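Missing here: one protein chain of the complex. Every other protein chain is in place.
Moving on, here comes subunit A:
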Amino acid sequence: MDRFRDKIIPVLTILMGIVIAWYIGAYALNAPFQRDLDRRAGETPTTYEFVVKTMTQPKPTLPAPHQVASNFFENTFLRKVSSARSLVYHAGVTLASTLSGFALGTLLGILIAVGIVHVTTLDRSLMPWIITSQTIPILALAPMIIVVLAAVGITGLIPKALISTYLSFFPVAVGMVKGLRSPETMHLDLMHTYNASKAETFWKLRLPASVPFLFASMKVAVAASLVGAIIGELPTGAVAGIGAKLLSGSYYSQTIDMFSALVAGAVVAALLVTLVGVAGKLVERAMGARPA
């Protein structure tokens, strides 16, 4: 009951506000075109009829929430998963490159952090480059990666996954540098009194201490991976994936399709972030954390 009052009601209130604002926006943006249509057809609808018409256009400037919802429902649950119109199929394609890019990015981020924490030269030289790498707009870089890799014969999943890697290694590297440096001086002194080697200090102290930092940055990284995968799908000739769906929607002014692809992307992102969060909770529980 407390959960209902403290969590669900506030979320639903905000959601309702967004939906109302969305309907008002849909009316305002679709009205001029509808007025134009009615004038040409010589129709004079009542206010109620006019409002309904702005919400039921086949290619609206801004589709109304119920149009997006029914399109999303239809393309998610009523189509065969193998169909090219199924959002599940497209989400699956995007998910595959998101997850491979995320795995690679996390691994790369951890390796970079280990290097920075243990090698003074890397500590002094690597960070500026890592930060610079993230200031380059991925939208400019993605087509170059796709084209260059296609020129050497690499197409399909790998180029998209690499764009995800490029976006997701960064939060992990930054978070893990902080995490691996998080043990207190007292704990480091303790390992020193045992005459522990650097490797022993790493495995028994630094790495376990960094776990909460790892999961916090993996949450950011997995969302960035999804963005990378979608962007990677834009220049691939619109074959498959949420990005391709967005692109073809914009070619043919299928605004409803574009919006339901966006919703699909949001659902996938929410699922991924939640999954990483749950995995983090489970690991921390297994490591004896005090239950909150």
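The rule is simple: contacts are C-beta pairs under 8 Å (C-beta built on N, C-alpha and C of every residue); 3 or more make two chains touch, one makes a residue touch a chain; residues count from 1.
The rule is simple: contacts and distances are computed from a predicted model.
Tell me the UniProt name of the left-out chain, picking from "NitT/TauT family transport system ATP-binding protein", "ABC transporter related protein", "NADPH-dependent FMN reductase" or "PadR family transcriptional regulator".
Record says "NitT/TauT family transport system ATP-binding protein".
By the contact definition given up top, give the residues of subunit A that touch the hidden chain.
184, 186-187, 189-196, 200, 204-205, 208-209, 211, 287-290
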